[in-house]
Structures are given as structure tokens and as C-alpha cells.
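Here the complex is missing a single protein chain, while all its other protein chains stay put.
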Amino acid sequence: MPFVSVRITKEGATSAQKARVIAEITETLRSVLGKNPATTHVVIEEVDPDNWGVGGLPVPEFRAKLAAPPS
Amino acid sequence: MPFVSVRITKEGATSAQKARVIAEITETLRSVLGKNPATTHVVIEEVDPDNWGVGGLPVPEFRAKLAAPPS
Amino acid sequence: MPFVSVRITKEGATSAQKARVIAEITETLRSVLGKNPATTHVVIEEVDPDNWGVGGLPVPEFRAKLAAPPS
Amino acid sequence: MPFVSVRITKEGATSAQKARVIAEITETLRSVLGKNPATTHVVIEEVDPDNWGVGGLPVPEFRAKLAAPPS
Amino acid sequence: MPFVSVRITKEGATSAQKARVIAEITETLRSVLGKNPATTHVVIEEVDPDNWGVGGLPVPEFRAKLAAPPS
Partner (left out) sequence: MPFVSVRITKEGATSAQKARVIAEITETLRSVLGKNPATTHVVIEEVDPDNWGVGGLPVPEFRAKLAAPPS
């Protein structure tokens, strides 16, 4: 009876990529834990990068900072 | 102090249907567990069917497969 | 394809009460939204009252404050 | 390794406000619990008010009721 | 920036099995979506079977019913 929520920043994942994520995670739970695919649900939740923070900054600013040369 | 998250595939639930889901779940928690409706929150999260997988397939493919005659 | 998470403070709900919550929420989603019970999952997550805050206070302090006579 | 999900009703929070929420919650977890900001993620999930219920009513009706004069 | 929550019924998954689930899901998100493992978090949440319902029944009753011969 697994339920998997995958939160990612929304950046143009295609339907084919999402289908592969669903297939592979379902297979992982079957092969490692013996979970029945028929009752395994996987939900992909895409989040606007402005709404995701890491290191205390929204993702766009966090990435800009990482990319900046040290001053 | 209940908080209920209801994730469903997004398929045109109306505001009236959502209001009934909210009312009935709140009443279930009141009548069965004695929870105060004033502090009971219910959130309905509608998910694009492409982003929901079951049986290792996105919902649209899972349904097409169920509907197909055995070959 | 619903998935319902019910978070409540842990205060001795019995197995029979939890079974009734599961049955009633599943029935609500079937009768209001036409969702198939076979693919409806309901998970009850019981949280230590010390770990739940409302009004800026952990639940035990919040309740003590509500119960106190005004000074 | 904290992960914080902040669900709020969608009512026009600006990017600047969301950035401040991310910064302050990350700082709270650092100063109170010693959590490393580099591995602290904060996600803000904005919910349509029609999809959020409290007191057994969707938020717009709940607010209208609170605002109505007693009859 | 992925965050993955894996809810499963609590049935004795070992630390080695959980480590493999973490490794494989992280690898899926890297190979399919290009997500950086350093910022990929996977949390496994084990739920008492009494607290998980499917088909309107707690998991132990649901399984007993599936296993019973038709009468």
C-alpha cells in the first residue's frame, strides 16, 4: 500500500519523463519491498521555483548566488 | 485539531461537490472522534492525471489498459 | 484515485473509531465524486500533542489557556 | 535535514513576501534547532480558497458567515 | 530540489531495504530528470496497518477479505 509524493520544482518535465519516474519508483518498491504495483500510487507535485526555498533563499536566487563568481 | 488533505485527480469536481466533501469529512471527524469543527481544516488538492501513477502507469494509460479488450 | 491523509492529535482513538473514519471518508468520496473505493486510500497520522501548535502554542498549553478563567 | 511545507490560501502573496517567509523559517530552524540552512527546504503551497475548508465550510463561505451580523 | 515522501505500511522493512529505496529513487530522479542527488531528500514514513485504509477497510481487514474464499 505505498503512496509516494514526489515534489520537484516545475521546470518543464515532459509527460514521458513523468511516466518514467512513475514506472521506476513503482518498480523499486516492488523489487525491494515486495509492494504490489496495483496498490502503489505515485503523485508528482510540481512547484513554482519562487515557492521553493533552500539555504534561506528562493531557488532562482539560490542558483544565481551559486553561479556568481566569488567577489 | 485535525488537518485533512484530500488528493484527487483533477477531473472537473464542482465547487458544490467540494463543499459537500468538506462538510461530510468535518462531520465524520466530529461524530466519530469528537473533533471540534472550528479547528478542523480540510484541503482538496487536485492533481493533473498525467502526474498521478498507479500500477506503474500514468492514470490515462492505466485506464486505457483497463478498458482494452484482452488480446 | 484519491489519497486522503488525516492528521489528528494522538489521544487514544480506538481501532474501531479509525475503521469508521476510513469507511465514512471512502463513502463520501464515492457518493459525492464517484471515486472507486478500490483505489481510495485513507491514512490516519496521529501526532503527539506537544508536536502540534495552534494559536502559536503547543496544543496542551493552548487548551490550558482556553480553560483558564480570565484574570 | 528539515523539509517544511507551508500550505496557505492563495490570496496574492508576492514573491518578496514568499522570500521573507522562506528566510525567516530557515532562520528559526537554524537558531532554535541548529539545523543547517544548506539542507533546509521550505515549500509554499498556495491553495484555491474554494478548496480549503474550516468549520465544515469552504473558506469564502466561512468568512461570509463570520462577517454577517447575528440575525 | 526534489523532496520525496514514501508512505508504506509498517511491516518490518530493514535498514538495508530502506537504504536501497533511498538510493534507487535518488538515482531515478537524477537519470530521468537531471536532479542533483545532493539536494534530493527521500523520507520513508511507516504507517501502522490499522491506520491505513483501502477499499473502505483497514488494511488487515482488507487483506483478510481478499484471502477469504467466496461464500
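Each chain gets a letter, A, B, C, D and E, in the order it is written, and its residues are counted from 1.
Note that in this section a residue touches a chain if its C-beta (ideal position, glycine included) is under 8 Å from a C-beta of that chain, and two chains touch if they have at least 3 such contacts.
The structure presented is a predicted model; accordingly, all values stated were derived computationally and were not measured.
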Answer for the absent chain's shown contacts is B, C, D, E
Residue numbers in chain B that touch the chain omitted from display: 1, 3, 39, 41, 43
If the missing chain were put back, which residues of chain C would it touch? 7, 47, 50-58, 61
Residues of chain D in contact with the chain that isn't shown? 1-9, 13, 17, 20-21, 24-25, 28-29, 32-33, 35, 39, 52, 54, 59
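Going forward, only the chains that are shown with their structure count from here on.
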Steps needed, at minimum, to get from chain C to chain E via touching chains? 1
Any chain in contact with chain A as well as chain E: C, D
By Cα centroid distance, the chain farthest from chain D is E
Between chain A and chain C, tell me the centre distance in angstrom, where each centre is the average of that chain's C-alpha atoms. 27
Measure off the straight-line distance from the CA centroid of chain B to the CA centroid of chain E, and report it in whole Å. 19
Please output the residue numbers of chain D that touch at least 2 other chains, ranges allowed. 41, 43
Quick one: label the inter-chain contact graph as line, ring, star, complete or other. other
